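Heads up, one of the protein chains got dropped from this complex, but the rest are sitting where they should.
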Amino acid sequence: MLYRENGQFKTSYRADQQIFPIAQDKAVIGALVAFAFLAVPFLASEYLFRAILIPFLILSLAAIGLNILVGYCGQISLGTGGFMAVGAYAAYNFMIRIDGMPMLLAIIMGGLCATVVGVLFGIPSLRIRGLYLAVATLAAQFFTDWAFLRIKWFTNDSASGSVSVAELNLLGWVIDSPTEKYLFCLGFVVVCAWLAKNLVRSHIGREWMAMRDMDVAAAVIGIRPVYAKLTAFAVSSFFVGMAGALWGFVYLGSWEPAAFNINRSFDLLFMVIIGGLGSIMGSFFGAAFIVVLPIVLDNLTVMVGLSTATASHLTYMIFGALIVFFLIVEPHGLARLWSTAKEKLRLWPFPH
Amino acid sequence: MSNILLNVNGIEVIYNHVILVLKGVSLQVPEGQVVALLGGNGAGKTTTLRAVSNLLAGERGEVTKGSIELRGERIEKLSPAQMVDRGVIQVMEGRHCFAHLTIEENLMTGAYTRQDGKAAVAQTLEKVYAYFPRLKTRRTSQAAYTSGGEQQMCAIGRALMANPKMVLLDEPSMGLAPQIVEEVFEIVKDLNTKEKVTFLLAEQNTNIALRYADYGYILENGRVVMDGEAKALRENEDVKEFYLGMGGGDRKSFKDVKSYKRRKRWLA
Amino acid sequence: MAERKIGDVILDVQNISLRFGGVKALTDISFNVREHEIRAIIGPNGAGKSSMLNCINGVYTPQEGKITFRGQTFSHMNSRQVAEMGVARTFQNLALFKGMSVIDNIMSGRNLKMKTNLFQQAIRWGAAEREESEHRAFVERIIDFLEIQAWRKTPVGRLPYGLQKRVDLGRALAMEPQVLLLDEPMAGMNVEEKQDMSRFILDVNDEFGTTIVLIEHDMGVVMDISDRVVVLDYGKKIGDGTPSEVRSNEDVIRAYLGTSH
Amino acid sequence: QAKEQFFPVLVYRTGAYAPNGVPWANGYVDYLKYTNAKGGINGVKITYEECETGYATDKGVECYERLKGKGATVFQPLSTGITFALTEKAPADKIPLITAGYGRSESADGNVFKWNFPLLGTYWVAADAILQHIGKANGGLDKLKGKKIALVYHDSPYGKEPIPLLQERAKMLGYELQLLPVTAPGVEQKATWLQVRQSRPDYVLLWGWGVMNSAALKEAVATGYPREKMYGVWWAGAEPDVKDVGEGAKGYNAVTMQHGAEPQSKIVQDILKEVHGKGQGTGPKEEVGQVLYMRGMVHAMLAVEGVRRAQERFGKGKVMSGDQTRWGLENLALDQKKLDALGFAGVLRPISTSCADHMGANWARMHTWDGKAWKFSSDWLQADEQVLKPMVKQAADKYAAEKKISRRDAADCQS
Partner (left out) sequence: MGFFLETFIGGLMAGMLYSLIALGFVLIFKASGVFNFAQGAMVLFAALAMARFSEWAPGWTGSDSKLLANIIGFVLAMACMVALAWVIERFVLGKLVNQEGITLLMATLGITYFLDGFGQTVFGSDIYKIDVGMPKDPMFLFESTFQGGVLVSQEDLFAAVIAAALVAVLAAFFQYTSTGRALRAVADDHQAAQSIGIPLNRIWVIVWSVAGFSALVAGMIWGSKLGVQFSLSQVALKALPVVILGGLTSVPGAIIGGLLIGVGEKLSEVYIGPMLGGGIEIWFAYVMALGFLLVRPQGLFGEKIIDRV
């Protein structure tokens, strides 16, 4: 009814290659972004900003990064937490060691440092594959955990290994209130999502996907595995690193290496898979699911009046069961569920 | 007809909740016969076989309408393993050998459901090797490292190891050298006449399929568009033109074909 | 149909031997391919036909022997070099990128020709966008040519086998190859589809002057459309010549054709 | 409408650290219930809500955001990681943090850390008290010269906190310090204890949490290191740490945060009567009076007394805001008389804070596991202010510089 492609004829390939070739999609996404920028700041409570929206946005960014690596290039990584840590600590060091370093630049530099580390740990992927690689990437996780605890220089000789940042200042705009933080993250994430979307629908994106789906065939059509895999690691860790920096700077304010421990890596992988491998949109769905669900469950179980322990055990159980449930309903994630729904809508009211 | 082994009754199959592939397919396979299922790419042959052997679930497909009966028993709810227990086994399209197992191990897994003792299994193994001598020479290689044709033989041999009553063969000729294709069909005939094994085979190679089959169904776009005795089908002008490549009597050289898509109209 | 000019030797395979552990996949194989011709390789299952293509293609490294392509001689090439020199291929066991749409699969064949860097692609402004559109236009021509317009945006994993084969061909064509290696492009097709595919192959050969090396088990097709045929058996060459020569070769009849053809 | 003072309670009753988190939480909540049973804080009823953090920083932050909206009086995160994160947020929200016996050691400097209250002692206090004790046992601190002391620590900011002090002290006293980090959660310590066996230190200090403590003791048994030479921090000196080691842990010492296991104390008896006696106890009865339960109670008492003190200035029987409570905590004056009245006679020594000193006390005792219970084994020990003060100041200054904040002036101290 409302959702129809009919009558939307593309007169140029360019038009067909837009991010959202279907007009309704474009409208919906446009409205959503506008809503997020213009309406949410007036509607949301401080709790919503600080405890849900900001972590949701930052983790979406990290999930986009991880999705590039896992979803698009097919290299499973369990070291994401480590790359986030690199981004956070590197950004911190740029801030603290270079006087007058703009925060934005520091975050980007954090991303770049994560890129370097990511590429380094990506080198084994040229030889090791699949689950072997997945487990091997834990090396990155544990090594960075260790390095930031042990090497004092990284933490500016802080005895405990934990660091904190001074005020966030974006070209004179002091980002202080939750709303400002939210807007900052939102802007950041929207730009990054746009860049990521552009990449995955360009030829580099096709190279990644080709590596994922069939690497021998990819080599035969002239794709260099080295280049494809390492760029995927690079781009992925760039986004992940920036997300790490934001996590430290904006969400936590002060952090220790444990903020980026292995559970973070697993959570991110969850987001990517629940959301949908190989889908930028899915990264958002996944992040929302993993950030919001436990909180909702927590609140619900507490509301029912269970003791804290029972409530949180129950939360664990429901959370685990829901993950399995979603995987069964749609192994390709929420994004696929979404597109199936769209397909149905397109056919509506005819069943097929 | 009392000896109907398999009766497929107006089934619809949907993949992924949205893609409707079979739109009411009905067919019958009498006991002890070879029935061919013909049709172009994407007609739904594989899907039909999967529906019978209950392998649709793994592809996220489901039968939404109609019924399938084996000897009068409804079988839609059975698991693939239960189907094998009832003597119905499918040779999947695209080989699907167990890559890490050797050829012989592959064959032996086929005998998993057998209860009649080691000796009997060994005997069947010898029979399979006799049918496919090439497999015997490659028995210790991992299946993944054998050639495409060898894998095809392995897949067929593996199914035979179960001593089936009915075999669903999906594109047996694909990738086989011509004389092996002949051999495979000879084997089919052999099993059919000697051991009374019933076959339902999906084939693109219409020519040979109709030579060996008793009866044929032609499937296009998820519907049965024609069926009849194999002999009769072979004589049918449309079949000749579209499936045997012999428009106007003689076989045309592939070099000279210029396509004129009358077929599209025929199907509409 | 205009008479095709068959030119000089473009690809020369000399004394190739390939072993996998104890298995001798290829033993001392030599043959050549001339420009613009359609060269078929036939032989029983496991004869080493696919392995031969894999050697030319740089997927396998033969233990012995050399390959000369356009006057340059290699004992081993890596796949990318081969691709850059203009050799494309299709695969026997469908090696498509299953998760990608038809368009993306074929576009990926244009990969070598796309030059914009990572940053341009990320911003997707100017050059990157232009490039994308240009190549898309080319790919659309291939899609038209192969008559798969209706499936453009379908993930290839969902297509029936025969169409997947076409997409595989499309991806190879997108590379604008000088030599096209086809590994059983017609397996699993019915006669009509084989006719279509034959026509595609002949058209490619005609219109773009692409040299074609073809592996096929359907003797009808091979005999009809190829200019010369190599016959392999158990890794050895047992015949080489025009279709009619090969058809009457005793060894070939015994090893491969059987009596019925 | 009845006046209510809201206390958020961050707990971890599940996960790796639950065995330690649960008794603490039970003690904390029971004390709040007890206060209500006694008529609240000058008539102001206490309400509270638990939030499960699982010892994870991000969950802690979420809990903080959720509960602060409900008018939180004071937070006690019971996790070094969460403390670090909340330290950044508390000033903006004007909610004080009590981190009694944990958190940043330099946050004792109230001039920089306006909102942090590491009451009763920091890790530097703990470490110094242990050294004092060892010194005494050897007949003077100077006897430590030439000795070898190993620190087996949880490889995290928590475990690393005592290192600066121990190093400073090593320079002064001339002992050799060996650092042996154990990766969290500390289930595998074989390499660590092989190193201990090889270098044979005279003393081992144990800075662990959760399973790491009992695993360390078991490895000590397995490598034959004498438990009498082992000294734990107060987070490594409670029942869960030794319970399943049993006899093997006999002789193992730990420094206390003043209190130990005190089932006989008046407050415990009162709680048994007023809370458990009325069927309102949070955990099992046997737990009441154990070390971590006591700690939960003590921590709750500090929070309640902070509010009570604030009421003295801002109005008795009124609900105190976070800022007002901060003033109360900053001007705590719990003398012996008050403590005795509260039922903490023999459990705690007087505590008095000021704008500059947010710690309020630097006393500790040793207790030793006798196979069945923790028994005190030393007199009161006091950390050396001469050593600690400058270190705190220096570290706090560094923090202030990094964060670009300036020290509070006298006027600010009045607020």
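Per-chain residue numbering starts at 1, and chain names A, B, C and D are given in the order in which the chains are listed.
We adopt the following convention: contacts are C-beta pairs under 8 Å (C-beta built on N, C-alpha and C of every residue); 3 or more make two chains touch, one makes a residue touch a chain.
Please read all numbers here as calculations on a predicted model, not as lab measurements.
Undergrad: Can you say which of A:Ala159, A:Cys185, A:Ala217 or A:Ala234 touches the chain missing from this structure?
TA: A:Ala217
Undergrad: Would you indicate which residue among A:Ala34, A:Ile98 or A:Val135 is in contact with the undisplayed chain?
TA: Only one of A:Ala34, A:Ile98 or A:Val135 touches the chain omitted from view, namely A:Val135.
Undergrad: One chain is left out of this view; which of B:Val21, B:Val34, B:Leu55 or B:Leu125 touches it in the full complex?
TA: Missing-chain contact among the listed residues: B:Leu55.
Undergrad: Considering the whole complex, which of B:Ala43, B:Met92, B:Met153 or B:Met166 touches the chain not shown?
TA: Considering all chains, including the one not shown, the answer is B:Met92.
Undergrad: Among A:Phe37, A:Trp194, A:Phe270 or A:Trp338, single out the residue that touches the unshown chain.
TA: A:Phe270
Undergrad: List the chain B residues touching the unshown chain?
TA: Those residues of chain B that touch the unshown chain are 53, 55, 57-59, 79-85, 89-92, 96-101, 105-106, 108-110, 112-113, 142, 144-145, 158-159, 161-162.
Undergrad: Considering the whole complex, not just the chains shown, which residues of chain D touch the missing one?
TA: Touching the missing chain: residues 13-16, 18-19, 22, 155, 179-183, 185-188, 190-192, 194-195, 197-198, 210-211, 214-215, 218, 221-224, 240, 243-244, 248.
Undergrad: Contacts of chain A with the missing chain: which residues?
TA: On the chain A side, contact with the omitted chain comes from 70, 76, 124, 127-132, 134-136, 138-139, 142-143, 145-146, 149-150, 214-217, 220, 262, 266, 269-270, 273-274, 277, 309-310, 312-317, 319-324, 327-328, 331.
Here is the rule we use: only the chains that are shown with their structure count from here on.
Undergrad: Looking at chain pairs A-B and B-C, which one is connected by more C-beta pairs in contact?
TA: Pair with the higher count of C-beta contacts: B-C.
Undergrad: Mind checking the centre-to-centre distance between chain A and chain B? Centres are C-alpha means, answer in whole Å.
TA: 46
Undergrad: Averaging over Cα atoms per chain, report the distance between chain B and chain C in Å.
TA: Centres of chain B and chain C (C-alpha means) sit 28 Å apart.
Undergrad: Just the number, please: Cα centre separation of chain A and chain C in whole Å.
TA: For chain A versus chain C, the centre distance works out to 40 Å.
Undergrad: Please set out, as single numbers or ranges, the residues of chain B touching at least two other chains.
TA: Residues 19 of chain B each touch two or more of the other chains.
Undergrad: Could you list the positions in chain D whose residues touch two or more of the other chains?
TA: Residue numbers touching two or more other chains: none in chain D.
Undergrad: In the complex formed with chain A, which residues of chain C make contact?
TA: 57-59, 78-80, 82-84, 88-89, 91, 95-100, 104, 107-112, 114, 116, 118, 121-124, 128-129, 132-133, 136-137, 140, 171-172, 175
Undergrad: Looking at the complex, which residues from chain D come into contact with chain A?
TA: 11, 13-14, 18, 22, 25, 49-52, 54, 56-58, 61-62, 65-66, 69, 80-81, 84-85, 87-89, 92, 104, 155-158, 160-161, 163-164, 181, 183-184, 395, 399, 402-404
Undergrad: For the complex, give me every residue of chain A touching chain D.
TA: Residues in contact with chain D: 45-47, 50-51, 55, 96, 146, 149-150, 156, 159-162, 164, 166-167, 176, 251-259, 263, 295, 298-299, 302, 307-309, 311-313, 316.
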